[in-house]
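Heads up, this is only part of the complex; the chains shown haven't been moved.
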């Protein structure tokens, strides 16, 4: 059902954990849906210097968190913001259709973390897409 | 690999396969035909009918072969509903039935029937008193499963049968998880109809049977030829029927020994898994199928447990929404009153003929590791349960 890439990120998740003095934290989902994703970012000079995640969810949710954190590490905040769930799913060599929404979670958690960082630094939050599209738990 | 999902399906046992093969390419006649080779098929079907009948205390002529448990459930419920519409339009069932029952009654609701879905207690048990109270003068059918497929709880079907008989209402039981595993007797238990499925007791997939007692008025679900005494049309799946008969005969003969052995392995597994902190048993602690373990681990999600166990060669199942195509969490665990987030961490392990004590050790060890690994990853896990 899952690609080898998904299974690799699932079994050996990259960037799993927390950042004590994070510059931004984003949390999405809720336990009732069976998925919660929390992203921690450390930003220096507009660069995502470090990123960690915690996820309660299925294989796709965990693998998406892992892949998404890898993809934004070392990128500018704007580049991180522009990471789409589609890109995450593609990097994972595809997700089953009923699991696409799990990669949306990653995109949303990153947006939340970035806006948290912006808010803490007195910046206008960027406009989030809002809501869990295709998320029909 | 270690297969602990025997409630989903079982391997077809060798004796059964051996019994089936001769009816594929050699004694392949259509039992309805007149010539000698067809008589061999017809006799084989009748032997299987007796085997099924004697396993559940029925008469051979009360057994009808189907394509599985789903067909048996659909037939019993729709067949009685349509044939007894003049008597009433009310059906009683429970919230923890298999979808083969629930989606059937939901469809019947669209056709103008009224259905009562009885609640269950925290162990998933239906109360006979609730059944009695739900009966009205419009009630034409009570359908309550013998044992639950997710949590293993065994229902008080003898009591329910007694009530149904007293009130003159037909009683169907979905015994798909029970048949071949625990003793059943349709006459002692006042059961009017009983569904079973071959692949749940090491028989072939795509085979099942419906017991229909003599007082039942029922329409066919499969209209067509005169097979099964005009009640279930379609050329008989002779090898499948032979396999079903053989499997249930062997299961009945071995039941006592096998269920003793398996239930002590089950108890060992339950005890060791409950040593993991924040884990709870689902289903009734005692009145449960010999092979069923259903346990919840807080803070983690079932599909990810399954995937990690699979990498370690362990096959299991969960009630988590994330693992189901419909993305709905288990309706059974919901009916037991568990909150969503707990349901997500449920794991079902169903033991089988091949399960050994070593398997139990291996599985416990791996579940411990996997649970810890996932708890380390989860944002919900309290600090004292993390080790990272």
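Per-chain residue numbering starts at 1, and chain names A and B are given in the order in which the chains are listed.
The rule is simple: contacts are C-beta pairs under 8 Å (C-beta built on N, C-alpha and C of every residue); 3 or more make two chains touch, one makes a residue touch a chain.
Predicted model, so just to flag it, every value in this text is computed and none were measured.
Enquirer: Just one representative per chain kind is placed here; work out the formula for the complete complex.
Expert: Tallying all copies in the file yields the formula A x1, B x2.
Methods note: only the chains that are shown with their structure count from here on.
Enquirer: How many angstrom lie between the CA centroids of chain A and chain B, rounded to a whole number?
Expert: Using C-alpha averages as centres, the distance is 40 Å.
Enquirer: Which of the residues in chain A come into contact with chain B in the complex?
Expert: Of all residues in chain A, those touching chain B are 2, 7, 10-11, 13, 16-17, 27, 31-38, 54-59, 61-62, 98, 136-137.
Enquirer: Quick one: in the complex, what on chain B touches chain A?
Expert: For chain B paired with chain A, touching residues are 299-301, 303-304, 307-308, 311, 320-323, 325, 327-329, 339-341, 344, 376-380, 388.
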